Every structure is written in structure tokens, then in C-alpha cells.
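Below: the structure, in C-alpha cells.
Showing chain A:
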Amino acid sequence: MDLLYNIFIDPFAQMAATPDFLLQVLWEGFVTGTLYALIALGYVLIFKASGVFNFAQGIMVVFAALSLVGFYEAGVPAYLALIMALGVMGVMAIGVERLVLRHMVNQPEIILFMATIGLSYFLIGAGELIFGGETKSMITQELGLPTGSTVVDVAGGIVILQHIDVAAAVIAAILVAALAFFFSKTRIGRALRAVADDHQAALSVGISLNQIWAVVWFAAGIVALATGIMWGARSDVSFALQIVALKALPVLILGGFTSIPGAIIGGLIIGVGEKIFEVYWGGLLGGGVEGWFAYVIALIFLLFRPQGLFGEKIIERI
Partner candidate 1 sequence: MNDKSASRAIESIPALLARNAVKFGDRPAYREKEFGIWQSWTWSEAADEIRALALGYLQLGVAEGDFIAIIGRNRPALYWAMVAAQSVGAVPVPLYQDAVAEEMAYVLDHCGARFVIAEDQEQVDKVLEVHDRAPAIEHIIYLEPRGLRKYDHTHLHPLKDLQEQGRAASQQFAPELERRTGKITFDDTCVMLYTSGTTGRPKGVVLSNRNIIESSKSSVEFDNLTEKEDVLAYLPMAWVGDFIFSIGQAYWAGFCVNCPESNDTMMNDLREIGPTYYFAPPRVFETQLTDVTIRMEDASPLKKRLFNYYMDHARKVGPAILDGKPVGAWDRLKYWLGNIVVYGPLKNVLGFSRVRVGYTAGEAIGPEIFEFYRSLGINLKQLYGQTEATVFITIQPDGEVRADTVGVPAPGVELRIDESGEIYYRSPGVFVEYFKNPESTASTKDAEGWVATGDAGFIEEGTGHLRIIDRAKDVGKMADGRLFAPKYIENKLKFYPNILEAVVFGDGRDMCTAFINIDLAAVGNWAERNNIAYASYQELAGHPQVYSMIQEHVEEVNRSVAQDDMLSGCQVHRFLILHKELDADDGEMTRTRKVRRKVVAEKFADLIAALYDGSTEIYTETEVTYEDGRKGQISATLEIRDAKVVETGPTKEVAAQ
Partner candidate 2 sequence: MIYREAGQFKTSYRQDAAIFPILQDRIAIWFYLFVAFIVIPTFGSDFFINSMMIPFLIFAMASIGLNVLTGYTGQISLGTGAFMGVGAYACYKLTTYFPETNIIILVLLSGFFAAGIGMIFGLPSLRIKGFYLVVTTLAAQFFLEWCFIRVPWLYNYNASGAIEVPQREAFGLIVTGPSASPSVRYLVVLSIVVFLTWIVSNLIHGRIGRTWMMIRDMDIAAELIGVRPLYAKLSAFAVSSYVAGVAGAMLVFFWLGAAEVESFDVNHSFLILFMVIIGGLGSLVGSFLGAAFIWMLPIIIRAVPKMTGLDINASTVEQLNFMIIGALIIVFLIIEPHGLARLWAIAKQKLRIWPFPH
């Protein structure tokens, strides 16, 4: 009976008892979710345009952040370092297209997927070799991002809002809006969508597949850099982030592999869900459940709706 009580009654009693704490937890979850959403966004971009499930997105985040910090530490002014880090992502996008994707046209998806695992290993090695393996802190202030926090009185208690978190949410919103604009209003954006729908059609209207890939990887690189900065500002910049980035996978399962809104909503669900579960139920299991909660949610979800929240039901033909 104790167990049932601990599972079904006690957590809700706690929530009701300290609503301000609940709000704090929700906020924390929301911010984490935003970051998951951003990583997932990177995956979606590349998957939509090239059908590649880019396993290396996580390490791209780390790599982008490390370049930024690395340039700054080498004496480059912060904003210039930001631009240079963008340049690094651009070079990487072109490099990936030239050296990898171009040679793997028409390969099965699963082979491309494995190639990106190889790519992420390569980037881990290269990143550590260039920037060293030790943890670095993000140059938050130097970039002009807000620090400090605001205490808000709410529901008979307080909620602490870190300014950087607010900034993260705002930046994420801006990025999403920018991408939406890019996809619907610009020529290259529309081309990207055409490619996603039908490679042949895209080619027939004179769009070079190679260019598209480079552009889309670059876009994913920008998202990665933004994610890296936000994440770095909240914790530190380290390769451990690569494992955290894998959480984007369950996010994608929920949101679907090709849906930008799906990625965002999925990210938020996972972020908020795992935080709440950790705080209110994690203790029962000895804590640390954040590590797997997202995956198990995704697993359960898969069993009932394999095509994701926003995906269409697939009719199998033969």
C-alpha cells in the first residue's frame, strides 16, 4: 500500500502543497526542453532535406561551442569568434558534403546513418585533439548574454528565473521563426522543401543537390552553435554533452522526423516530463532517472503511435 501511495498519491500531494516549487520544476523542464528541441531541430533540418539521420548533430553542438570558446581563448574578440565559429560550421558543412554525402548518393538510409556515426567519432577525435579534452566554460558575458536571475513571487512562493534561460527560450523562438521564414519565403528554402519531397523533381528544376546539402548542413550548424552557446551557458562545454544530445532521438520519435513544430513540442514534452518525473518520482527509484526516462517514454509512445505525433500513417505497398 505504501508503494501505491508513493506512486499515485504522494507526488500529487506534494505538487499541490508547494505549487511554486512545481512551477519552478516546470520552468526548468521547459528550458531543458527548449534545448532538446533545438538539437532535434538540427536533426529535422538535415533529415527533411537529405533523408540522412545525422547522428553527429550532438557532437556538432559540442564542436561549435568549443570552436567559439577556443577562438576566444586564442585571443579573438567574442563577436568575431562567434563569426569564425559560424565559419567553422560552414567549412564543416561543405566538407561533409564533399567528402561524405557526395559519395553516398543512393545508399540505403541505414548506411548513411552509420556514416554519420563515423562522422561523429571523427569529430570527437578532432575536437579533443584541437581543443583539448577538458571542460571549458562558455563565454556568456562576453557575448552579451544576460546573467543573473530574477525572483518572481507567484502562487504563494517564489520562482527563480535565470536570465540566461529566458534568453535561451527567446533565442530558440527567434531561430524557429527565422527557419520558418527561410523555408517558406526564400528561394533556396523552397528548393530545400522540393528536395525533401522529391529528389528527381528538385533536380529537374535545376537545383543542385550538392548545394542543397551543404546549405542544409550549414543551417544545422547554425542551430548547433546556438544550442551550444545556450547549453554551455547553463552548464559547461564538454564532450559529455554528446550523450545528452542523444535525447533528441526520443524527441524526434514523439515529434516525427520531419516536423519542425513536432520537434519543438516533443522537446518540451520530454524536457518537462523528465524533470517532473525525476523530482516527484525519481526518489522512489533511487534517483538519476533522467538518464533513461525520455527513451522509455519514446518506447511506450512508439508502441501506440509508431509514426509520431505529426507523422502520417504509412500505407505499406508491395
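Assume a residue touches a chain if its C-beta (ideal position, glycine included) is under 8 Å from a C-beta of that chain, and two chains touch if they have at least 3 such contacts; residues count from 1.
For anyone wondering why these and not others, all candidates are chains of the complex that A comes from, given by their letters.
None of these values were measured; they are calculated from a predicted model.
Note on chain A: across the options 1 or 2, its touching candidate in this complex is 2. By the touch criterion stated above, chain A contacts candidate 2 in their complex at residues 53, 99-100, 103-104, 107, 109-111, 113-115, 117-126, 128-129, 133, 243, 246, 249-250, 253, 257, 285-289, 291-292, 295-296, 298-299, 302-303, 306, 316, 318.
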